[in-house]
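Of the protein chains in this complex, one is absent; all others appear in place.
Our next item is chain A:
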Amino acid sequence: MPAPTQLFPLIRNCEIGRIYNTVCYCHHKHLCCLSPHLAHNHLRCAPQKKLATLCPKENFHQFIHARSYVSTPQRFYLTPPQVNSILKANEYSFKVPEFDGKNVSSILGFDSNQLPANAPIEDRRSAATCLQTRGMLLGVFDGHAGCACSQAVSERLFYYIAVSLLPHETLLEIENAVESGRALLPILQWHKHPNDYFSKEASKLYFNSLRTYWQELIDLNTGETTDVKEALINAFKRLDNDISLEAQVGDPNSFLNYLVLRVAFSGATACVAHVDGVDLHIANTGDSRAMLGVQEEDGSWSAVTLSYDHNAQNESEIERVKLEHPKSEEKSVVKQDRLLGLLMPFRAFGDVKFKWSIELQKRVIESGPDQLNDNEYTKFIPPNYHTPPYLTAEPEVIHHKLRPQDKFLVLATDGLWETMHRQDVVRIVGEYLTGVHHQQPIAVGGYKVTLGQMHGLLTERRARISSVFKDQNAATHLIRHAVGNNEFGAVDHERLSKMLSLPEELARMYRDDITIIVVQFNSHIVGACQNEDF
């Protein structure tokens, strides 16, 4: 049993049962067989059973008892500052700069954050402002079977989208600049946390693929103005295609060769928002989700979902997948709520195991580097694999016209949505964002105020802000609730500290990577734009 000893000082016997109960069904993996705790040679087993046999409750208890002598009570909790330093390690905020004291963008800014459960984290996030067209792009990417694919998508997808949106003249201009070695027009301005990196080694390769794409766009010149929805779909499909091609062609550089193969053999979902004035487009592939926070006239909050999950909980997705394959495969194509009994999201980037023919897979693996050959997973062919491809990266795009009551948008990976109801998410963010603004200092300044009145006022203010304690970042605030909420919906420090002190090897059993972007809209501008439109 590979249970690490560090866990035991952290969890009292009584808690184990409670936490354990939530483990098995609460936190499934996209691709169950890749759970880091499971030996590679158990691929064919059903995932839940796998987990269940791994840590039956009784055994766990006995084990704890047997080792309880090592527990030292001082090690039990993380202090609030320690908790904060963990929660805030990846937080990032961006405020749209103002011109002339005015912010003319429909976006005020965004807060983002992520909390790892996998080591290293498999989620990625991106945010950038389009420089050659209007609008801002924001996206969350949930990787599986490693982080290679999500990393690549987080670096590349926005360029594909931006290029798809560019008018013909700009594309020509860019191509001419590259051709003649002139400085390139910047296409995107990235808003990155220092931990969000780009791989330097592959940039040339990625650039060449991108260039091929815009050259084709130039050749195709339709003369029509670009439709955002179409651009998003094209960009998604094109990038996935490039990932697949790069892996098939390979690269003379052995490091790059291995990289492109890892990208192709791992997978990633993507949920991307494009905001331009009042036009909000959400392109989604996989089971991340975009949620709009709407403030009703009475001040209450309601959630509007702006994406469809591509998984077994979505009837029409099951329908779609089944229709794409012969009747004979009807039973095998979706099994145990997974694609071919293996994959949780029904759409994803990469994952060529679900896209390539068996021959192609074998050929690439055999000619590939040794590391690939030694990997049991890559060699393994999914069961009932008859009519590939089974998987697509094509997104579903939803268009929404922003209204003044649309206050914010939450983009998050399934790590958030499986722990929290969407309604709670929207309420917590909404109250957080408005609470922050209610914090004006008070001054007596010439009014007749008694001590009693002042006291009443202050007590009320205190009660209102106590729940908003310490977080400067809406995404951090949300993570704090997602991880630390007790049954009453309030943050329980003890629980939070316990969840965060789980050792790397176990964290993944109790929660998934969580990545959140909260975009705040500028109601004044949205209101003004709306009036112009009509």
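The rule is simple: a contact is a pair of C-beta atoms (placed from the backbone, for glycine too) under 8 Å apart; a residue touches a chain by one contact, two chains touch by 3 or more; residues count from 1.
We adopt the following convention: contacts and distances are computed from a predicted model.
Enquirer: Under which of the names "Copper transport protein", "Histidine-containing phosphotransfer protein", "Pyruvate dehydrogenase phosphatase regulatory subunit, mitochondrial" or "HUS1 protein" is the non-displayed chain listed in UniProt?
Expert: For the chain missing from the view, the UniProt record says "Pyruvate dehydrogenase phosphatase regulatory subunit, mitochondrial".
Enquirer: Tell me which residue among A:177, A:358 or A:442 touches the hidden chain in the full complex.
Expert: Residue touching the chain left out of view: A:442.
Enquirer: In the complete assembly, which of A:203, A:371, A:387 or A:459 touches the absent chain?
Expert: A:459
Enquirer: Footprint of the hidden chain on chain A, which residues?
Expert: Against the missing chain, chain A presents residues 73-74, 441-444, 448-452, 454-455, 458-459, 461-462.
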